[in-house]
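My structure is below; once you've seen it, I'll send some questions.
Excluded from the complex is one protein chain; the other protein chains are retained at their positions.
Per-chain numbering from 1; labels A, B and C assigned in written order.
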Amino acid sequence: MFNVAVIGATGYVGAEIIRLLQYHPEISVSCAVSRSFAGKPYSNIYPNLKNIFDMPLSEVDIDSLCEQADFFITALPHDASKDIIPELINRGKRVIDHSAVFRFRKKQTFEEWYGTVHEMDDLLKLSVYGLPELYRGSISQAALVANPGCYPTCAILGIAPLLANKLVYTTNIIVDAASGISGAGRKSDLAYSFCETHENFKAYGVTNHRHTPEIEQELSSLAGEEITISFTPHLIPIKRGILSTSYLNLKDNNMTPDKLYKIYSEFYKNEFFVRVLEPGVFPEIKNVAGSNFIDIGIAVDKRVNRAVVVSALDNLGKGAAGQAIQCLNLMLGIDEKTGLTHPATYL
Amino acid sequence: MFNVAVIGATGYVGAEIIRLLQYHPEISVSCAVSRSFAGKPYSNIYPNLKNIFDMPLSEVDIDSLCEQADFFITALPHDASKDIIPELINRGKRVIDHSAVFRFRKKQTFEEWYGTVHEMDDLLKLSVYGLPELYRGSISQAALVANPGCYPTCAILGIAPLLANKLVYTTNIIVDAASGISGAGRKSDLAYSFCETHENFKAYGVTNHRHTPEIEQELSSLAGEEITISFTPHLIPIKRGILSTSYLNLKDNNMTPDKLYKIYSEFYKNEFFVRVLEPGVFPEIKNVAGSNFIDIGIAVDKRVNRAVVVSALDNLGKGAAGQAIQCLNLMLGIDEKTGLTHPATYL
Amino acid sequence: MFNVAVIGATGYVGAEIIRLLQYHPEISVSCAVSRSFAGKPYSNIYPNLKNIFDMPLSEVDIDSLCEQADFFITALPHDASKDIIPELINRGKRVIDHSAVFRFRKKQTFEEWYGTVHEMDDLLKLSVYGLPELYRGSISQAALVANPGCYPTCAILGIAPLLANKLVYTTNIIVDAASGISGAGRKSDLAYSFCETHENFKAYGVTNHRHTPEIEQELSSLAGEEITISFTPHLIPIKRGILSTSYLNLKDNNMTPDKLYKIYSEFYKNEFFVRVLEPGVFPEIKNVAGSNFIDIGIAVDKRVNRAVVVSALDNLGKGAAGQAIQCLNLMLGIDEKTGLTHPATYL
Partner (left out) sequence: MFNVAVIGATGYVGAEIIRLLQYHPEISVSCAVSRSFAGKPYSNIYPNLKNIFDMPLSEVDIDSLCEQADFFITALPHDASKDIIPELINRGKRVIDHSAVFRFRKKQTFEEWYGTVHEMDDLLKLSVYGLPELYRGSISQAALVANPGCYPTCAILGIAPLLANKLVYTTNIIVDAASGISGAGRKSDLAYSFCETHENFKAYGVTNHRHTPEIEQELSSLAGEEITISFTPHLIPIKRGILSTSYLNLKDNNMTPDKLYKIYSEFYKNEFFVRVLEPGVFPEIKNVAGSNFIDIGIAVDKRVNRAVVVSALDNLGKGAAGQAIQCLNLMLGIDEKTGLTHPATYL
């Protein structure tokens, strides 16, 4: 058994990691760390885990943590991580981080969009963007993995085959997406209270959401040229799940859904967690929520010769905790799917 | 008091008309017609109206109906209306119809998208598209008003000022929208059951939804040239409300949200039911659900010089029943706002 | 027009009062008071009211308020009210208060259940329990009305005819109830966040909810003897509505639903807002939410000779804001139903 510590274990991403690791045959959670709840049994905070994971939450004590675990998953606010992650890396530990700090190749991108100074840019050269479908090899060797954002994972995997195969123009790309409310984290903000969100739907972060440059960085990398997109997220009154609908202008006037289906199937032929749906079938959140799958459906809007790609995943699954475990499996050198093959709940 | 008959009174649109007319000081529902429930008190079907509107539902008997009402609102399946509407028009009655049959200037558009023969095309020349903000004058004189679709109302009013003022290119227009489930009508389909829709979100009608040509017709008319768009509707697990996010490429590189706000405010300065939100503020469904308002927020995506317009309305309100009553008020020659000034419930 | 000030206008009860008063033909809101948001337009907080009620929120300035209004509705936390209500009463203003402070005949009951000292017990002799169906006469003359709790209104009106007619034993009375989340008020507590409440259901306040003694006080008064009950509230993932199911042992072995229906219909024959449903029909929250109605359905569990009473209302309607306006109408000497006759939204 590999020993893993989860730092920031009581947020929703942390909780999903803890929950998913209960199914994992080769990983043991040796520490669950939380400043707010240190000393309390984990199942006091998440009573669904009563009699399953009752371990008391630990303080943030680097020495002690390093004795207990070789691998770390951090799900922390941006500023908390700078006291912790460099320490872990210095001691030779391997880390998967959920913040945005290590996702960008250029520290300037981070600083512009997050409005803060990047205080760990020396670690940027170590870090790998944790999207196994694109960076599997590097992830398996990485000391520091930046787990991707939920919207970026959904958009990038949905669009990748079109750009990698140079099937679309790189201008006029639009990503319109919607997320369940757990994407905002475990927060007591009024804006995420039941009465303010139920029976509601809204756009937010219009033209300025921080996942925009992350999507652009990876799309640009796939296309081999700089891409700028429009990205609009929306808030759905559901607990978990992201669905994104992307619009890209096709170069070939004779493209068909069948051809695209073959191209996508070929592109993802070795990817267990990417399910390309047959022409005419589109993803639904209930088919991925609770799982590590991303489902992708592709249409051709003939009248305007535009590809419309719909992709869906669980923001806590393939969009965060599931993907982190997929990366961790790679880092451990075990089957990438271990502990992650359960289907969505549907109901 | 004006006497109005509602034919197809037990669907969700019919029910909303009946409910809204309880607030109306100058209109009386003289007949509520339903094939399925004829003879039963209306409040047996909608017990929220017990002791408020208990009138027994009527059979479809044209002679009898024509004695009881001068104005008719029809909310019928497409094929049922052809036995009824021409009869009503022949007898000099004035009709507001909720189907798509009379919405298109060209019968071919209807026939292509609806896959059926248009059997009442002689009435097309009489019919007026019931969007008061664009066709107020004609509506007030019309014998036959085609009440617009819910998505089209939301998209057209959201985009109109941009096209009317020739601020955007007419290609690469994308309308991405989402609707509550009442938009599907009062149906017992498994697909709209609670367990299949709750905690779910999906796209549907991708590249082929029937509201596409309706949006295109009106956008083309505003622009003075043929416009083809991409339109993707989604299904939100809420009862009522539509929100659409539209993307249009701006001609002027120096456009700002403030300028657009002024342009929109000017365009809609006399429109009580259109609320243009200040720059940086965007609509939410809870602010319009239950009301006849449409809220519009506008952003400029500077990096790509694109306008992003978010508009929201209640698919049963401004998107159907409310708009029908607004048209009816115009036809009656009374204040267009009568009986429609109540705010959304928010909660 | 009568001038009314609403103090505590931005909580959910305050917001519902403001919203409902938009429909009211004889009452004008002359001041909306809020410490937190003073100076801001009301529609900034509740954008559903944009262009309908944009009045800036006022500070709590008793002198100024007393110049602007003769009637006050207070929806304040318990401790805020003691600086305000006595002042208003001293200046001859008439007040409807939403807190529990003035609901109990004995200050000891309040002090025991609320764990605090009653600092305004001299006002208790003035105050009237604001349930018009039981205390119409006193309310119309009252200087100070204690608007009842939401659960108590639902339970008391559901049970009243049985006790008033001495049809049931006064022991073994059980009230099991469930409420929508707006009952907790406009709060940013994690416990009321979307992710913690959606797809959930739980009991709370088991054996110790503060509405228990309020229900008991009124049931005792109806029965003419001390009654102690078991009351268990539950939290439903809906915005608004309360439904309570009460169990009472019948004295007469031959009681039938038909007989009970007649007894209830007789008891409430003059009560517009109380709808007694026919035998076999039971209330649903969607039939009352948004309205001032309470629906009551009655069954006889023959095998155990027990009455099962199901009653439902809107916790913000008949359970709070609607009832307050009903009381206010009585205090103003106008038709009690004014501005309150709209039906539930159903959808």
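Simple rule for what comes next: a contact is a pair of C-beta atoms (placed from the backbone, for glycine too) under 8 Å apart; a residue touches a chain by one contact, two chains touch by 3 or more.
This structure is a prediction, so every number in the text was calculated from the model and none was measured.
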item: Chains in view that touch the one left out, judged over the entire complex; value: A, B, C
item: Candidate in contact with the missing chain, chosen from C:225, C:301 or C:335; value: C:301
item: Absent-chain contact - pick from C:107, C:136, C:210 or C:234; value: C:234
item: Among A:103, A:118, A:209 or A:286, the residue in touch with the chain that has been omitted; value: A:286
item: Touch list for chain B against the chain that is not drawn; value: 12, 181-182, 186-190, 192-195, 197-199, 237-239
item: Positions on chain A contacted by the hidden chain, ascending; value: 12, 15-16, 19, 22-23, 46-53, 182, 198-199, 239-240, 272, 275, 277, 281, 284, 286-288, 290-291, 295, 316, 341-347
item: Hidden partner chain, residues of chain C it touches; value: 171-172, 174, 176, 178, 180, 195-196, 198-204, 206-207, 228-230, 232, 234, 236-241, 243, 245, 247, 249, 282-286, 289, 297, 299-304, 306, 308, 310, 312, 347
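Rule of thumb we're sticking to: only the chains that are shown with their structure count from here on.
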item: Chain centre separation (chain A, chain C; CA means) in Å; value: 46
item: Interchain centroid distance [CA atoms averaged], chain B/chain C, Å; value: 36
item: Per-residue overlap in chain A, given as positions that touch at least 2 other chains; value: 195, 198-199, 237-239
